[in-house]
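Excluded from the complex is one protein chain; the other protein chains are retained at their positions.
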Amino acid sequence: MKFLKPLLDKCVMCGACMSACSKAWAKKDDPEMSRISVKNVTGLPDIRVCDQCGGCIAVCPTMALQRDKNGVVQIDRQKCTSCLICVGFCPSASMFFHADTDSPFKCVACGICVKACPEGALSVVEQKKEG
Amino acid sequence: MITVNGREIEWRQGMTIQNVLDECGYTYRMIAVWVDGTPYRREHFAATVVPDGSEVQALHMISGG
Partner (left out) sequence: MEQMKLLAEWKYTPAKVHRGYARQYLSVDLGKKDGVFTCETHPVSDEMIEKFTGGRGFGLRILWDKVTPSSKWNDAENAIIISGGPVCGITQYPGTGKTYSVFLSPLTDQTYNSNAGGYFGPFLKASGFDAFSVSGKAERDVVIYIDGDEGAVRVYEWAPENRNSYFVTEALHDHFSENEDDKRNISVVSSGEAAEHSWWGAMNFSFYDPRRRVARLKQAGRGGGGTVLRDKKIIALVVKKRDFSGKENDPADLASLQKIGAKLHLEIRQNDDTQSLMRKVGTAHLNLVMNDYDLLPVNNFKFGRSEDIHNIDPDAYEKLFTQGYADGCWYGCSMACAKAVDGYEIATGPDKGKKVTVDGPEYETAASLGSNVGIFDPLWTIETNYYADHYALDTISLGTGLAFVCECYELGLINKEHTNGLELKFGAKDDLLELIHRMMDGKDEFAAAVGKGIRKMKEIFSEKYGADRSVMERIGMEGQGLEVSQYRCQESVAQWGGYFLTLKGPQHDEAWVIFMDMVNKQLPTFEDKAEALFYFPNFRLWFSLAGICKLPWNDVEPSDNRIRYRGIEAAKVPEHVQNYLDIYTAVTGKPLSKEEMILQSERVYNYERVFNLRMGKGTREWHNIPDRALGPVFPDEWNVRADYFDGRLREAGIAPEGLPVEEKIVKLLEYRRKEWEKLVDAVYKRRGWNANGVPTLETLKRLGIDFPEVVEVVKPHQ
């Protein structure tokens, strides 16, 4: 299974990842549209990004959330009804939403932010499935 | 004596909020408890002692069908 792994102690909260992500996926440089969220909380980085745990899969009423061949949880926009239950139930609060997009959005471990990060704080990790 | 929702019941040394609820048969899960105006959360019921002469309010949230 592929997932994005942040290293908190390397993060300098520059926002380059959010910029690169939102520009690539939402055609807009806007942290609200980024699939990785980095916030400054009392001087420390609070990073929220999907770790492909799959906790959202069972709560979706239309089964719009499924793992692809890399184990990455993808949203089928055709099936999604934008109900946002996945947002409320994500164990790491890493499912995001915005009125300008048709459905919620999440990290799919594409690696664009990895290249953009000047500190090497991000990497895409391959993890063998358990069992 | 303490009162629970206006009704008098016998007080005992060391009586906790949970004891009070058990004695009144208040097993409902969504109960809000105030002792002399101070609110208490469910997780504190077993550990919170109720003093003699207190006014306890055990308000059951509406629910129902």
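We call the chains A and B, going by the order they appear; numbering starts again at 1 in every chain.
Here is the rule we use: a residue touches a chain if its C-beta (ideal position, glycine included) is under 8 Å from a C-beta of that chain, and two chains touch if they have at least 3 such contacts.
Just so it is clear, the structure is predicted and the values come from calculations on it, not from any experiment.
S.K.: For the chain that's not shown, point to the residue among A:7, A:53, A:83 or A:110 touching it.
M.R.: The one listed residue touching the chain not shown is A:83.
S.K.: Write the list of chain A residues that the hidden chain touches.
M.R.: Chain A touches the chain not shown through residues 58-63, 78-85, 87-89, 97-99, 102.
S.K.: Residues on chain B that touch the omitted chain in the whole complex?
M.R.: 5-7, 25-30, 32, 34, 39, 42, 57-65
Note that only the chains that are shown with their structure count from here on.
S.K.: Once you find the CA centre of chain A and the CA centre of chain B, what distance in Å lies between them?
M.R.: About 45 Å, centre to centre.
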